[in-house]
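Report on one structure; see the data block that follows.
One protein chain omitted, others in place.
For subunit A:
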């Protein structure tokens, strides 16, 4: 029954879409966002941000503290503008960290969770909440510390790498074939016009998913039949630093709202 209902809803949505389907998927996403706002008055991503806000301010973990003491790069508890400057080097861990890994760092070091207790279902809403505090600001990542330089170079190499049984990598689709599509899906211009790092984490309306860029990168590899890099490992962090540097100055839309 649920599926029939869903199918009917989709069919009626298709009917609405058929009246005027914008060519550009970016325009289509904007239209879908408007439709959702009109019909329900709130976006699903707003609810995820609220969920993250609760998780952020609640005293949790073995040490019973909130995440207000967490330094996301601009000082403990400073959230505005923090996520548009990530990934960056953190002296306390001696590592370049992205939003996901920094949340995990604070959940383990500040709140006292064990690494295996850090759930994606908590990291993602937290990422949505923190990112939302940088909505509208320009992306501003730096390559200053030696560790940042090293990570940037790693990210660049991985972005252009060809590997696996399908001989592919990020750039094969997201640079060389930007104006084409695979199956019915058009490729975003990750380093150029779309400045993809400016709108992640994002809500994906086509399958009701809340994803951070780490989820997105892992899914890209998965779609290519390529083994996925681990969450919080240097691979997704390096790729994000490379992409974010290309997106510098782009105005952030956080959380993003995408197909």
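Heads up, the rule we're going with is that a residue touches a chain if its C-beta (ideal position, glycine included) is under 8 Å from a C-beta of that chain, and two chains touch if they have at least 3 such contacts; residues count from 1.
Heads up, the rule we're going with is that contacts and distances are computed from a predicted model.
One chain of the assembly is not displayed; among "3-isopropylmalate dehydratase large subunit", "Sulfur oxidation c-type cytochrome SoxX", "NitT/TauT family transport system permease protein" or "ATP synthase subunit a", its UniProt protein name is "Sulfur oxidation c-type cytochrome SoxX". Only one of A:154, A:197 or A:210 touches the absent chain when the whole complex is considered: A:154. Residue A:228 is the one among A:85, A:108 or A:228 that touches the chain missing from this view.
For the chain left out of this panel, the touching residue among A:172, A:209 or A:248 is A:172. Residues touching the missing chain, restricted to subunit A, are 150-151, 153-154, 157-158, 160-169, 171-173, 176-177, 180-184, 221, 225-230, 233-236, 238 (touch as defined at the top).
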